[in-house]
Structure formats: structure tokens, C-alpha cells
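All protein chains but one are shown at their positions in the complex.
First chain written, first letter: the chains are A and B, and each begins at residue 1.
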Amino acid sequence: MSTAAPAAHAAPKPSTGDRLRKIVQARETGIILAFLVVLAVTTAINPSFLFSKDGWRDLFLTPSILVVLAVGQAIVIITRNVDLSVGSILGLVAYATGRLFVDTGLPVPVVLLLAVLLGVVLGLVNGVLVAFAKVPALVITLGTLYIYRGIMMSWAGSDRINASDIPRDLLSFGTSSILGIPSLAWISFLVLGIGAYVMGRTRGGREMYAIGSDPDAATLYGLKKTKRTLLAFAASGGLAGLAGVLYVARYGTISSGAGLGIEFEAVGAAVIGGVAIFGGSGTLFGAAVGAYLLMTINRGLPILGIQDFWQRAVVGILIIAAIVLDKVLRERQHKKLLAERDAA
Amino acid sequence: MTTATTRRRGLGRFVPAVAAALGLSLVLTACGGSDDEGGSGDGGSGDLSVTFLPKNLGNPYFDASSTGGKAAVEEFGGTFKEVGPSEATPDSQVSYINTLTQQGTGAIAISANDPKAIGDALQEARDAGTKVVTFDSDTDPEYRDLFVSQADAKGIASKQVELIAKAIGDQGKIAILSASANATNQNEWIKLMEEELKANHPNIELVETVYGDDDDQTSFDKTAALLQKHSDLKGIVSPTTVGIAAAARYLSDSQYKGKVALTGLGTPDQMREYVKNGTVGSFALWSPEDLGYLTAFAAKALIEGEIEGKEGDKFEAGKLGEYTVGENGVVVLGEPLEFNKDNIDDFNF
Partner (left out) sequence: MTSLIHPSDSETKQVARTYRDHQRPLWQRILFSRDVAVWAALVVVYLYASATVPFFDRPITITYLLLDVAPILLIALPMTLVIITGEIDLSVASTVALASVSFGVLYDKGTPILVAALAALLVGVVCGAFNGFLVTTVGLPSLAVTIGTLALYRGIAVGLLGTTAVTDFPDTWTDWARGRIGESDIPSIMIPFAVLAILFIVLLHFTAFGRGVYAIGLNEGAARFSGIRVERTKLLLFVLTGVVSALAGIYYTLRYGSARGDNANGMELQVIAAVLLGGVSIFGGRGALPGVIAGVLLIGAIGSALRLADQTADVINIVTGLLLVVSVVGSSVLGWVSSKRRRRGGPGAQSSATSPGTSAPGVPQSDTDTPVGEREREDR
């Protein structure tokens, strides 16, 4: 696992690096291919799936919130943690955003900034509990999943936020397009770009891979594990907060069910996209493609004539197929490396 | 040394659990205080405590019905309470019914998440002397004393068919965006709508029914998928307040605005914007406040023994006047109202 981890960049020998890069690429190429196949088949059956103004828009718009969540989730998973509270953070931040609009006259950018900050704080709570109390992230974030959702529900009560409470600018931004691609999708691309740069090219990002790949070795090597864990959770919380803002912009109405259960989709997207659940390997780009694949399949199934009740079953099969594929690839790679060593 | 560390270790495990218990005690103390003032706990019938138990909390439709119920209960001098689960599932409703049975409330006014699953719990409540009135969504008749219906199912179904037929010129393809796949009301209405379409509107074809689970996001996404799949769709009927609002929001900034007709059941507050900007021509609904108001008065009549829920029983419902219990213990509120841009500003719920 640790061998598969730091993709091409951190590999010691260039020859091994090339090989690794090929495999990593193969992993993501596979998902992109699957995505294109789904797109092609549904479009062949119903051309408006792709070749209509709304079809084109929804292709990018529908996954954009999940892409933001999946990027955050991937960062956390790469450090060998998991964040199950993202759905609750999304809901709480979305409601807080709505309340700020209703109760205060603050300008839109200030509200959005505060909202993302709230997400960062909620994420840091997870991070502090995980990093300092040394408790598994699965347990902590399972607890905060309940807590954050409970806080949101008791705060919201039955006062939900309606579209008419949200500034018109923000709502029209939520459905607007720039250069034919929805604004929300541009934001998700931006998040992905920055995230991918940080994780792939900066020292901090590479350290996160190292920590997730082999925590003991990373600590022995002198990496600041606590700091990186905190940062990973802060990033995941902040991105979940951003997703909450995007949710407000897109849907306008915020009920107590906002973001309910989306944590499993975020983990699913990351896993389908080749981020290994036990850390140290995978890319944010893969997680984003995973999100696209998941949402496009969701939208495509009815067109393929499969009743929408079966969507969850298909998602389940995809997740299992993805991890089985990962396993097979990893074993093949392992054998290759062994063969290489024996030959040498 | 050994004993000292041992004890410390024991405490290490023991203290957190006890601390958690103590923390809980504090929460309970805070709650216990508020309950004493409620005074709803005398147990027997004859006390005019009416508890509303909607499908779930945080739903504007049920907020309105509870507002009406509260007004009625205050009018006749009873005690009003509202409890409910956060998600619309029958099992969580059962826990609340059981709790109310223990507390011995005078009457439960409930909108059922499942016609059968909550029946046994309601029966136990009735055995303990609590009256049960269902409203909005019924259980099987044997489990309740009365059902206060928002309008009879046939009237609701034919009203919606009438509205969509008017909107699309009585021909073309339509689809239905419903609530959850198990929703009792919606499924009955859809069945009746299908019959009505077949009998009186042969040129309208119902191509598909999709389920938005009474969730904004799901309904929104399902609307998008629907329009994409059927490029020649003429209209959508959404017999649920959440669904129609989400569909309207999608349509209002899509290329289909004004081309695909939308109607169904919605609240004026949620739909006002879309009626005014031309996305929606007209839609229907009864007044949920009146529904809650009538339900509360029906509960009062039952508690006081004025009626038993038999066909032909009559009772007074404050400002709404006199009502008569119909077949199977059903009280019908009245015809649904039709909202359009001429009258929508007269309503506020």
C-alpha cells in the first residue's frame, strides 16, 4: 500500500516512478472511460441528455457540490482518516448561511466567508478530537455527524429558509453559466485545481500522503503528524462548508434534511475514484471523476429505463467493483515489483 | 505503586461513563422543569390536552396545520402540544405515540406515515383512554376514532387533472412528480388521476411517475431528469407541496419555463414567486390551517364525549361551523381551493 502511495512524485527511482505513474493513470483512465461510456450510452438513447442546453448544464451542475465534498473527503482519507460528518456540516452551514441572510444585512461575500469559516471550525473540532485525543476518526465523526445534525435541527426547528429569503444575486449565480459551463462547476474546478496542486506539488501535500501511507515511518522521519491531521480535517470541514454555500445558491430552500446521507456518497465518490480507504494513495482528480460518474449514473438510469428505485443498488455495485479493481491492480503491481526485484 | 496505578486505571474507564451520565442528568433536569408547567399529565379523558404528531417536523405544511390546531385548542381552553420525528418514518412515529400513551394525553392528532405500521401503537393509546384523530393522511379505519380529510380523494384527483388539462389544452404527454414511493395519499390520488385521465381525457398520456421523497434536492434533480428523458413533455403534476416548489424552481430558470406546464398541490407562500413570474399558471390546495383547526375541534368533541366517530354524528368547529361525520368515520374539510395570479395575494400560509 505504501508502495502505491506517493504516485510518481515521491518515488525514489525514476524507472519505478514511471511504472507507478502508468498504473495510477490507468486507474483514473478507467473511471474516465466508465464515465464516457455512461454518457455515450445515455446520449445515444436520448440525445437531449447531452445535446440540449439544460442537459449540458446539468451534466456539470449536478455533480459540482459532490465534487467539492469528494475533494475534501479524499484529503482526509489520504491521511488515513475518514470524515463522516460532512453531510451534517453541509446542512448546518447551509442553514447558518440562510439565517445570516434573514437576520442580518451583511453583504453576500461576508456571509459566504463566515459560512466557510464555520465549516473550518466544525472540521477543526473533528481534527482536534482525532489528533489530540487519539481516537479513531470513524468514531469521532460518527459522533459529530449526530451532534452537528442535531444542532442544526434544534436551531432550525420548523423555521426553514425559503428561496425568497435568499438574495436574488446569489440564487441567480447558482444557476448562471460562464462560457457555457455553470458557475458552480467553475467553483468546483477551482477547488479541485488548488487541492490537486497542494496535494500533488507542495511539501505539505506530499507529507499527507506520507503520513497516510505509513504513519510510523512519517513520524520517525520527523513529519508533524498532528498539524497535518488538523489541516486535513479543517480542509474537509471548510470544503463541506463551501458545499453548504453552493447548496444554498443552487437550491435556495434549506430544510432540516439538507445534506442528509451525502457523506456516504462523498466517501463512495472518493473510493470509486481510486482513493484507497486506508490512506496514502489516490488523487483528488480521481475523486472528482468518481463524483461525476456517480451523479451521471444517477441521472442516466431513468433514461436507460431502469426504475429510479434501483439507483442505490447500482451505486453499491460500483463501489464494490471499484475496490475490487483497485485490489487487482495493486496485486498486479506488487507482482511486477517483485519480479523486477528478482530480476535485478 | 501497583495498587495506585490500578485504581487510576479503573477510574480511567469508569469516570467517562459516569461523567456522561451526569451530563445527561443536567439535560434532563432542564427538560423536567418545563414539563411540570405543561400540566398535560392527568391521564384520564376529559382533560382537553391535544397533541399534534405530524409526519415530520420542519415541514411548512404541517407548521400551518399545527398553527391552526393551536389556535383552536386555545379557543376552547385546552392544552396544545406538538411533537414529532425528524424524518418521516413510521417507526419513529411509533416511539412518539408510545410516549404519548405513557403521558396519557387527551387526544392525539396524527398524520400517518404508514396506514398499518403505526396502527398497533395507536390501538394501545386508545385502550389507555386517549382519543385518536388522524388528519391529512389516514391509517386503516380500525385504528382511529376519526379521520379529518382535507377534501375527498376523488375531488383532489379530479381537480388536479382539471388544472393540467386546462394548462396543456387537453392533449399531450404529462408526468407526475410524487412524494415518497410509500406515501398513502399520493398513491391513492395518482391511481384516481389515472382513472380520471383514462375516462375523460383520452388525449393526455401519463408517461411516467417519479418520486422526489418530499426532499427538495431529490425533487429538484428528478424534475431535471424527467424533462431530459421526455423532450416532448407538456406538463408535470406534483401532488405534494415539496415537489411542486422544487419543480417550479427548476423550471423557472430553465429553457422549459412557460413551455412545460406545472400544477399540483402547493402552498401560496412557496409558490407566489413562480405564479407571478409565469412558471406556474394555477395550482390547488386546501387550507392546512383550517385542517388543523378542524382536527383540534374534532378531538375536543371526542374527548368530551359529544361524538363517538359514528356516521351521522355532528359537532361544532368554531369559526368553520358545523360538521357531520361521514362513512368510515371520515370528516371532510371541503373542496380544495384553486390559486392563480389573481387570488394568490389573498392567502398567507
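The working rule: a residue touches a chain if its C-beta (ideal position, glycine included) is under 8 Å from a C-beta of that chain, and two chains touch if they have at least 3 such contacts.
What you are looking at is a predicted structure, and each value in this text was computed from that prediction instead of being measured.
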item: From B:A181, B:V207 or B:L320, residue that would touch the chain that is not displayed; value: B:A181
item: Residue touching the undisplayed chain, where the options are B:G78, B:G106, B:G119 or B:G212; value: B:G119
item: Among A:L142, A:I181 or A:L304, the residue in touch with the chain that has been omitted; value: A:L142
item: Residue among B:T67, B:S86, B:Q255 or B:N277 touching the omitted chain; value: B:S86
item: On chain A, residues whose C-beta touches the chain left out of the figure; value: 1, 80-82, 129-130, 133-140, 142-147, 149-154, 214-216, 219-220, 225-226, 264, 267-268, 271, 277-279, 307, 309-320, 323-324, 327
item: Absent chain, residues of chain B that touch it; value: 1-2, 5-25, 27-29, 31-32, 34-36, 38, 41, 57, 81, 83-87, 89-92, 94-96, 98-99, 101-104, 114-120, 180-182, 187, 211
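Everything below uses one rule, namely that only the chains that are shown with their structure count from here on.
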item: Centre-of-Cα separation between chain B and chain A, whole angstrom; value: 35
item: For the chain B and chain A complex, residues of the former touching the latter; value: 57-60, 62-63, 86-87, 181, 208, 210-211, 215-217, 220-222, 224-229, 231, 245-246, 249, 253-256, 269-270, 272-273
item: Residue ranges of chain A touching chain B (in the complex, touch as defined); value: 46, 48-49, 52-55, 58, 62, 153, 156-158, 160, 162-164, 172, 175, 247, 251-253, 255-258, 260, 298-299, 302-303, 308-309
